[in-house]
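After the structure tokens below, expect a handful of questions from me.
Note that this complex is displayed minus one protein chain, with the remaining chains in position.
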Amino acid sequence: MSEQIFGAGIWHFATYVDRYATDGYGEPRTVLDAIRLAGQVRDLSVVDLNYPFFGGDFSTADVRAELDRAGLGVIGITPEIYTRVFRKGSFTNPDPGVRALAHELVTEAAGVVREFGADYVKLWPGQDGWDYPFQVDHGALWKLSLDGVGQLASEHPDLRFVIEYKPREPRVHMSFDSVARTLLGIERIGLPNVGILLDFGHALFGGESPADAAQLAIDYGRLFGMDVNDNLRGWDDDMVAGTIHPTELFEFFWVLEKNGWHGAWQLDQFPFREDSVEAANLAIDFLKRVQAGLSRLDRAALAEAQANHDALTALAIAQAALYG
Amino acid sequence: MSEQIFGAGIWHFATYVDRYATDGYGEPRTVLDAIRLAGQVRDLSVVDLNYPFFGGDFSTADVRAELDRAGLGVIGITPEIYTRVFRKGSFTNPDPGVRALAHELVTEAAGVVREFGADYVKLWPGQDGWDYPFQVDHGALWKLSLDGVGQLASEHPDLRFVIEYKPREPRVHMSFDSVARTLLGIERIGLPNVGILLDFGHALFGGESPADAAQLAIDYGRLFGMDVNDNLRGWDDDMVAGTIHPTELFEFFWVLEKNGWHGAWQLDQFPFREDSVEAANLAIDFLKRVQAGLSRLDRAALAEAQANHDALTALAIAQAALYG
Amino acid sequence: MSEQIFGAGIWHFATYVDRYATDGYGEPRTVLDAIRLAGQVRDLSVVDLNYPFFGGDFSTADVRAELDRAGLGVIGITPEIYTRVFRKGSFTNPDPGVRALAHELVTEAAGVVREFGADYVKLWPGQDGWDYPFQVDHGALWKLSLDGVGQLASEHPDLRFVIEYKPREPRVHMSFDSVARTLLGIERIGLPNVGILLDFGHALFGGESPADAAQLAIDYGRLFGMDVNDNLRGWDDDMVAGTIHPTELFEFFWVLEKNGWHGAWQLDQFPFREDSVEAANLAIDFLKRVQAGLSRLDRAALAEAQANHDALTALAIAQAALYG
Partner (left out) sequence: MSEQIFGAGIWHFATYVDRYATDGYGEPRTVLDAIRLAGQVRDLSVVDLNYPFFGGDFSTADVRAELDRAGLGVIGITPEIYTRVFRKGSFTNPDPGVRALAHELVTEAAGVVREFGADYVKLWPGQDGWDYPFQVDHGALWKLSLDGVGQLASEHPDLRFVIEYKPREPRVHMSFDSVARTLLGIERIGLPNVGILLDFGHALFGGESPADAAQLAIDYGRLFGMDVNDNLRGWDDDMVAGTIHPTELFEFFWVLEKNGWHGAWQLDQFPFREDSVEAANLAIDFLKRVQAGLSRLDRAALAEAQANHDALTALAIAQAALYG
């Protein structure tokens, strides 16, 4: 096994607010603070950065300097198309002026991707969707989703755009809600530089098998990135990877490996009440258990069991590899 | 409003077993018994028939005679590709011999569709999927799903095949699990005679908006049929339509109407402990409330509210129409 | 039917933040702004006030003056025992100093209840619980929950304390998670002045029948308050009452009425993207449909149907009453 790259969304090292603790779960941090913390994690190499840079008026040079000090590279840029102005949608906002703002912000983010030599612009249009029955014209909404992404991808053929789907939150229903819906949209857009950032927890939350979702995205040539975390399947809890669903996590990485998918293993965790450096360390320690497990996996026996849909044998093989 | 046709799956009038009441929730009934009961429902015109005909060795002529007595037509035939022999899958069974049996049974069902002049062969491959992580090779499984359906559709270009997706049950995960996944598969198959039978309750169960699912299937030209029922969103309860989610039901029919979709309004209910004729009557009575509501809906005002994603106004309009 | 009192949590008229729209879903409002908006709702008589008063340094007199101008009374006071300092718990915080702060804040809130002549101190210890397996000693945590509430109730025998249970959020699991758990705790505390504030949506979210939860709390003499809203059963969406689950809402009020429970009908809604006055109006308009429906309900026929567990007849009666 070659050296595996580990990464994280920089928001992993921020502090958070929610509708109850409106004063936040900790002192506010700037993106520079967060980078410093990320630099303390064992084995972290790359980060995904929100744009605009949070917590102050920082230049790209400021951020780059801090990243250099922390020994971190940039894998992607996530334009914040889900803040107040976008509360009723970014690409699908009923106001064309707000849609233009979304386009503008992503365009800026594309520039930042080029500056950092990052891999992609990450699109998470979390406010695009609906809350109530009868609220929207579903056909019109979906068309705006695809038009918004398609226009950007066609304007920046040199860059990759990744869509991170999720069933819901903060909207009651998000337009890009599942791997299949997102692939359907991507096929309709028809451009080579639009793909999927598969979040393990979003797949679980949506009732998918993350391994199956990964296989499907790979089979369409659209798995451009991934991140992991964990949850109880009923919400996007963004808990520490490996703590709740180790078997599904192990299967997910097995599918990536057997398809020769060799991107970064990223974390998308929200440690509301935990030390964020230790939350990342605990996850990465588990990912190393997964790596070791993959090296012990009896592939021939597993392939035979899967050919027979023999769950018991397949699980015995997987448990023997993961639990040592 | 033109005369609306109402239909039902004939299993609505059967009795049921489950893993606890293995002696069944009532005396066994034959398909002929069930047809007689269906004939007692007010306003029922068509039924979807399981094949083979249950409860005895009945010929097509026997069934036709009973249907004639009951004044019922046949809208579709549902081959039972989910019984014991298919417990590990029909199109995706690991045993090629069982896959051949599935092909053979559906082929017979296609003949029955022709005999009755029905609209479609309904495919509900409820045993195709998986239960455990690591159990299957996901890419191989999905390919078998599409190959199985595609081969049949290409062999019978004169007939329509409709796929009824569902998230799960009896498998822990079913291959055709959502509207988007099914459309993705249908597009890959690439034949004009494969479409979707959209079950309102399956959409709810899968976290979809049934109205959005209908719009998407219509936009792909693939909404070949539909049926309704209700549930608590966490399982395919197959309860009486209108009892739990009247707003979503109303929106669903609104989307059908505004797209000029004029097929039968079918019931897919399982009245385990209820009188099956009265369960159908209660549902159809509610569907007539929906019809009346549609005729009262202020379309111009609704369109304007939806253009603004104005949920409150849209709901006030919908409630005024539905509640009278 | 006597004149029904309607109420709302004052937070209904605030603006909100979440972990994504950290700049909020609108301009911040003070409690005085919120009271002014509440005063614009048709038919609103009472409010539940967060304590401390949000958005500024307001005295009780300031608040009372604004309430008087708006024509509103105070039904309850909700001490904010779920903000940053309480992020790891209020009554169950591992730090005794923070537990003391919680006790102190609730004690102050008790004083405010007396000043306003309100009905109760509302306890919603939303940060009391756990996120991960192995995180807490469950027996110790539950004991702290009961001790914290019990001590306050014994110190203020002249006041009522109501516990608002919820399955989860912001913790992955909240200690007072269900009607039965809360009653079990209240019985253990053993004081007459501790009861339940039953939130309709929390019951739905927890897989309860809100009507059954109300009946149980009434049978224990502990239903001290209630509020309504709606959701999709998978999260505490705090949507507008009546929009998703009208049948369950109607049944809930039917159970209150038949038990002679005559408290205020309160709203606990979070209109993130909607006009908060109109969101309250839409809900209250629906509650009036419910009232009218109750007056049309054929009680004798319903009682007979329920004596037979005859769902179809009972629902036909309920629909006839609600849909007119």
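Per-chain residue numbering starts at 1, and chain names A, B and C are given in the order in which the chains are listed.
The working rule: a contact is a pair of C-beta atoms (placed from the backbone, for glycine too) under 8 Å apart; a residue touches a chain by one contact, two chains touch by 3 or more.
Predicted model only: the values in this text are computed from it and were never measured.
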{"item": "Left-out chain, listing which of the shown chains it touches", "value": "A, B, C"}
{"item": "Selected from C:23, C:68, C:155 or C:219 as touching the chain missing from the view", "value": "C:219"}
{"item": "Chain B, residues in touch with the chain not shown (by the definition above)", "value": "16-26, 82-84, 86-88, 126-127, 131-133, 168-170, 172, 232, 234-235, 237, 239-240, 243-244, 270, 272-273"}
{"item": "Those residues of chain A which, in the complete complex, touch the missing chain", "value": "207, 232-234, 240, 242-248, 273-275, 278-279, 282, 285-286, 289, 311-312, 315-316, 319, 322-324"}
{"item": "Touching residues (missing chain, whole complex) on chain C", "value": "88-89, 94, 130-140, 142, 167-168, 173, 177-178, 180-181, 183-184, 187, 206-207, 209, 211-212, 215-216, 218-219, 247-248, 250-251, 254-255, 302-303, 305-311, 314-315, 317-318"}
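Convention: only the chains that are shown with their structure count from here on.
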{"item": "Whole-Å gap between the CA centroids of chain A and chain C", "value": "35"}
{"item": "Distance between the centres, which are taken as Cα means, of chain C and chain B, whole angstrom", "value": "39"}
{"item": "Junction residues of chain C, two or more chains touched", "value": "232, 234, 240, 243-244, 273"}
